[in-house]
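Below: one structure, written as structure tokens.
Not every chain is included here, but those present sit where they belong.
Labels run A, B and C following the written order; every chain starts at residue 1.
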Amino acid sequence: MTDWLSADEWAAVFLSLKVSLWAVLVSLPFGLLTAHALARWRFPGRQLLNGLVHLPLILPPVVTGYLLLLSFGRKGMIGQLLDQWFGIVLAFRWTGAVLAAAIMAFPLMVRAMRLAIEAVDPKLEQASATLGASRFWVWLTVTLPLILPGVIAGAILAFAKAMGEFGATITFVSNIPGQTRTLPSAIYSFLQVPSGETGAARLVWVAIIIAMLALLLSEWVSRRVAARISGQ
Amino acid sequence: EEVVVFAAASLKTALDQVASGFEAETGHTVTLAYAGSNALAKQIIEGAPADIFLSAAVNWMDEVEKADAMVPETRLDLLGNSLVLIAHGKAAAPVEITADFDLPALLAGGKLAMALVDSVPAGQYGKAALEHLGLWQATEPSVAQADNVRAALSLVALGEAPYGIVYATDAVAEDNVTVVGTFPADSHRPITYPAALLTGAADPADKAFFEALSGEAAGKIFAAEGFTLLN
Amino acid sequence: MTLDVQLRHRFGAFSLDLAFTAPPGVTALFGRSGAGKTTVVNAVAGLMRPDEGQISLNGQMLLNTRAGQFTPPHRRRIGYVFQEPRLFPHLSVKQNLLYGRWFARRRSPAPAADFGRVVELLGIAALLERRPMALSGGEKSRVALGRAILSAPQMLLMDEPLAALDEERKAGILPYLARLRDEFSLPILYVSHSATELAQLATTVVLIGAGRVIASGPTAEVLTAPATATGFGLSETAALIGVTVEAREADGLTRLRSAAGPLWLPGVEAGPGSVLQLRILARDVMLARSRPEGISALNILPVTVIDLTGAGDEVLVRMRLGGEVLLARITPRSARALQLSPGAPLYAVVKAVSLAP
């Protein structure tokens, strides 16, 4: 089993898993907040925020990666501030890969969650408020459970996207084995070599298997949640 | 000691072998990051923690030099390459690439696969060569530009495009293509792969590997992969 | 506890413009479908912000559009039984019931209602582990009722809470609501189309028509005022008579003292000394010039005619009964036959069983 992939390849697989999981976890709260803001609040700049969220989808990934490099790189404005104030360095680290994956996956996550939030019946939230729940508690005890299938859908879409993210990642954090060489970067490297297709195919299968497992898991969780609601 | 090398993706096959030889010999670790020369150059300019840069194009090394990201006196043209015309399959007839070479007739309506002719080095060299031979105008509508040389090679290997223009090094390892002709060296600027030590390189291992790149063992490997040694 | 409401709001062609005061006890909002009842209740709950208005509960301002003041719903501690159940689909029945209690605990220590008691009363003990989706219509509305009661509110809003329930269940719940009203002094704003429920529960009635208050006041007055009586549907026109329980007699009948003499009633549960309100439907009152004999009716009361009002094919007779007012609906033919006129002395014959709530 372990022979099937080289140590470097296993490292790429685990790195991709790590990066994708973190990308989903880190962006989840922001995704929820953004989705909620877009679905429910009316504020100036709402359309701008909406546009901004979709940007990584519209731009070629390489451009997004390049913009990330310019702003979050060692020489970038935000990158320097992060480094000075918090000692956080993103460029050329796996944490940067997390940022790239999270940003690329963000529009997918937000859309799924937003649709779910828009489908919540405000009458139930009103009922919750009359029972004494403040906005925060209404959200936590009524809205959140009701949008859970949407949140899961959003998270799994984001995870899948993060697993497949390539252009922005390789541009922002490069393709350093063991550090920033994710599964897609590894696949890309294979495709750069003549007759590398078989090596690439092996890794593609690994990617497919992981994604399938994640999908099955999410379907199962969604179904359980739906079953809880429909009563059995 | 760890050596981090940023290298143009087209160097992968050869450089992997060079590095593992070096590792076995010295006990140092060589970490090789491959990507397009342009991406690597920009990353180095933005402060990537690399010790050595191997570019597939002179202009991107120039950029790195302009940004003071490398040690100028270490810059050298490490390798050379030549440009070839390849055809799909194993039994294609060789052609003579001269000024009266009728490329459009050879294509017979099929596509000529090249890397992006305005931006990717291999494409730029190819376009220059065709222009030099007076073939560009007639050929241009048939050119399918891929985003890198390797993708252009794939198009020919799969038979999607009957012919393509790639580096000689790329053609070597692909079974499904035949080199039917080599573009005259004077039809384009010399194809060179510059190398340099970067400003971040501090420890002796970096220098050791940089030197090893011009060494005999490395030379053999590069030559076997179809590169010409410029050093 | 007094609720002061003053509202002005427009919904397209419909306009609401009303003011009323709900004194302690149960205040019934009565009116036709689309009259604006739910809108008023929503405003009190804080779920609807009227164009203009002021709402205060017990002197505490909940809303004052002039002053830009608005207390959000969750700070009002007002339990609301909505017109439709609005149960939380992701929670079990039990979790739905206990939902409000958790927030209540953080604010006030003593819940008015006991979980076990409410569950038993509503007959939902067997449903506690179920999800709302798997409940029948009436079961849902019972759970919604329990949920509001158990949230330990300082006031209850009920929008037709019993509409989906059978008579038997209603008969069980109404006295419990009366107990909440009395024992826990829980003020209730109660929307209903049923004059029966209203008479049994309401201390005050606010009659609403097309967004305006048509009449309001103590239940007995509004129900017996000729101008408004017909608003409740002729068959439900009734008088309310205050009585005191005297004793339960051997055959199960209870003797009550009214201003006009003793009355006997079956099925009275209140103990001696309790003060009750009897609802006597105008259709249940028969009139006689002389005291009838050999008849099954136990309660024969001497009354004096106050006035006669024509209402459709019928005559509504108002009579003085001690210090109170009794109503009777009779045919014009009987009115002529009995030669009724203001001041005429009469006997009102009321069947004992028809007094039962």
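Just so we're on the same page, a contact is a pair of C-beta atoms (placed from the backbone, for glycine too) under 8 Å apart; a residue touches a chain by one contact, two chains touch by 3 or more.
Given the structure is predicted, the values throughout are model-derived calculations rather than measurements.
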**Message:** With each distinct chain shown just once, how many copies of each does the entire complex in this file contain?
**Reply:** A x2, B x1, C x2
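Here is the rule we use: only the chains that are shown with their structure count from here on.
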**Asked** Touch graph of the chains shown: is it line, ring, star, complete or other?
**Response** line
**Request:** Using mean Cα positions, find the chain sitting nearest the overall protein centre.
**Result:** A
**Item:** Averaged-CA centre spacing for the pair chain C and chain B, given as whole angstrom
**Value:** 90
**Asked** Which whole number of Å gives the spacing of the CA centres of chain A and chain C?
**Response** 56
**Message:** Quick check: what residues of chain A touch more than one other chain, meaning two or more?
**Reply:** none
**Asked** How about chain A: which of its residues touch chain C in the complex?
**Response** 123-124, 126-135, 137-138, 141-142, 145-146, 228-232
**Prompt:** Where on chain C does chain A make contact in their complex?
**Reply:** 45-47, 72-74, 76-80, 82, 84, 86, 88-91, 99-100, 103-104, 106-107, 130-134, 147-148, 151
**Item:** Complex contact set, residues of chain B against chain A
**Value:** 4, 6, 9-10, 12-13, 31-35, 39-40, 42-43, 45-49, 148, 150, 153-154, 170, 172-175
